[in-house]
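Left out: one protein chain. Kept in place: all the others.
Chains: A and B, in written order; residue numbering restarts at 1 for each.
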Amino acid sequence: MSASFSRAWLLDETPASRSQAAWGRRYRAWLDLRSNPLAMIGLVVVVAFVLLSLAAPLLATHDPGVQDLTNRLAKPSAAHWFGTDELGRDIYSRILYGGRVTLGMVIAVVVLVAPLGLAVGCVAGYAGGTVDRILMRVTDVFLAFPRLILALAFVAALKPGVESAVLAIALTAWPPYARLARAETMTVRNSDFVAACRLTGAPAGRIVLRHIAPLCVPSLIVRITLDMSSIIITAASLGFLGMGAQPPSPEWGAMIATAKRFIFEQWWVPTIPGLAIFMASLAFNFLGDGLRDVLDPKQR
Amino acid sequence: MLVDIQNLRVSFATRTGTFEAVRGVSFQIGTEKLGIVGESGSGKSLTARALMRLLPQNARITADRLSFDGVDILKADERAMRGLRGKRAGFILQDPKYSLNPVMTIGRQVAESWRQHKGGSRKEALEAAVDLLDQVRIRDPRRVCDLYPHEVSGGMGQRVMIAMMLAPDPALLIADEPTSALDATVQAEILRLMEDLVSKRGMGLILISHDLPLVSHFCDRVAVMYSGRVMEELSAGTLAQAKHPYTKGLLNCLPSLTHPKPRLPVLSRDAAWLQS
Partner (left out) sequence: MTKRLNALAGLLASVGLTLLGLVIITFLIGRVMPIDPVIAAVGDNAPQEVVERARLEMGLDQPILMQFFHYVVQLLHGDLGRSILTKNPVISDIARYFPATLELATAAVIVAALIGIPLGVWAAVKQGTWIDQAIRVVCLAGHSLPVFVLAMISLLVFYAALGIAPGPGRQDIVFQDMIPHVTGLLTVDSIIAGDWDAFWDALAHMVQPVCILAYFSMAYITRMTRAFMLDALRGEYVITARAKGLSSMSVIWIHAFPNVGVQLVTVLALTYAGLLEGAVVTETVFSWPGLGQYLTVSLMNADMNPVMGATLLVGLVYVGLNLLADAVYRQLDPRVR
């Protein structure tokens, strides 16, 4: 590991150690990704999105909650870069803070969903038999509802708000991950290296955790990245329908919901948050699409 | 001269440069049977596919001369190539399980091949297909016409493939490992059928295989390829007098009933063969 991370060391066709092989693989994937302009655009925008959201308090020109009724629905100007909304709040600052809400929801959903999906999928795939059948039947049931409708119903049953929106989206988002992880597990469970591992006496838990789950991770990462955009859109749609983040919150979907009646006169008020959703979700799509080409060449 | 190849090279671009899979192959063939033998990765399939220009898009072909029937394949447009493919040269692939279209009936696939180059109505084409299937000794050809490829055995599938490729009466048949996916018992049958039809119709044949004795049995001449080059070309009868160490090595690796050896030798390769 003492060797420097030189290009030659990374691209060595005959790596001397496991870590060199692993880093070499990562470096090649990075080179592939770098040669894909769309993916790089996506990566840059995603990084910018995360940084802008984190630095929102530093970058915002106004307090996103402060109303100024004398200056409502103002056009974009030097004082208010994106204009003001129906309560005279600065749209630019609200967009920045709204990014935090969206980012938080996306991260929360992924943190809830990815480990659950991975666990269910790996267990179902590796155990097979009855366990597999029961788990897959459960995912079937969840898959049978379109995501937004089930999320809407759950939120309505819980209580509209960011937390229930996250829960509802997570509840509807995990089945595809379980399916994916199961499919990946099925392809490797009967391979020789797993058999070899079993022969050395490794318990099932160790095999799943150390040998099978890591192999599911690349396709899961691809899926998550592509899914980010649909999580963003579902969250915004819930907000738009009044079932997600509630109005004083600068969530982008909720902003559009309150501003949609001004679309014909002050078109920028609802359009700017719309553009923000579009950019964030498109960036994740570009990045995910590029990652799929690199990490999951079968699906190319 | 049907086929004339001079210094054919096929290369693929990779991350670290280009990989040359075929490096300067030359041979000529008229109305005769040429066998091309080599281990996997020796470039024998690519050579055959280059002749039909059926290589993957990322392949680069260069040659001093690559002509078929007087047509310069490197310069011919796609239209001219379509006139060559099928009509002048048939191409038989390795495994009928994959090389026949799974969602099209056998009759339609054979008829399509006939109609593409001879014209005529659907009905005539279907009659021709039945006749062709009969020629490749398929029993009850009318019934087989309505079957899908997954419903017939590998041997039967390869007969269908032969019928399909002979339909437009080509002057040359290229067979790329036509029997390696089949059971040992049907292999000889298929090869005999192919040889029989080729001789009867006065066609040329390029038979690609990794089985040296088999090829020498069915062909007039044999070219031995290794790592993208032709190591040696000799007539099938004089295989025993092979000079090149690689050919000799291949022959030595065969177990013999009359001269049993306690241990089969391991094939040795020499980097010097690739010089020059």
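Please note the rule applied: a residue touches a chain if its C-beta (ideal position, glycine included) is under 8 Å from a C-beta of that chain, and two chains touch if they have at least 3 such contacts.
Here the structure is a predicted model, which is why all the values come from computation and not from measurement.
Of the options A:147, A:189 or A:223, the residue whose C-beta touches the omitted chain is A:147. Summary of contacts with the chain left out: across B:36, B:165 or B:190, the touching residue is B:165. Looking at B:102, B:119, B:202 or B:255, the residue that reaches the missing chain in the full complex is B:102. Although one chain is not displayed, its contacts with subunit A can still be listed: residues 38, 137-138, 140-142, 144-150, 152-154, 156-159, 229-230, 233, 236-237, 240-243, 253, 256, 260, 263-264, 267, 270-271, 274, 277-278, 281-282, 284-286, 289, 299-300. Residues of subunit B in contact with the chain left out of this view: 52, 54, 78, 82-87, 90-91, 93-95, 98-104, 112-113, 116-117, 148, 150-151, 161, 164-165, 168.
Just so we're on the same page, only the chains that are shown with their structure count from here on.
Subunit A and subunit B have CA centres that are 51 Å apart.
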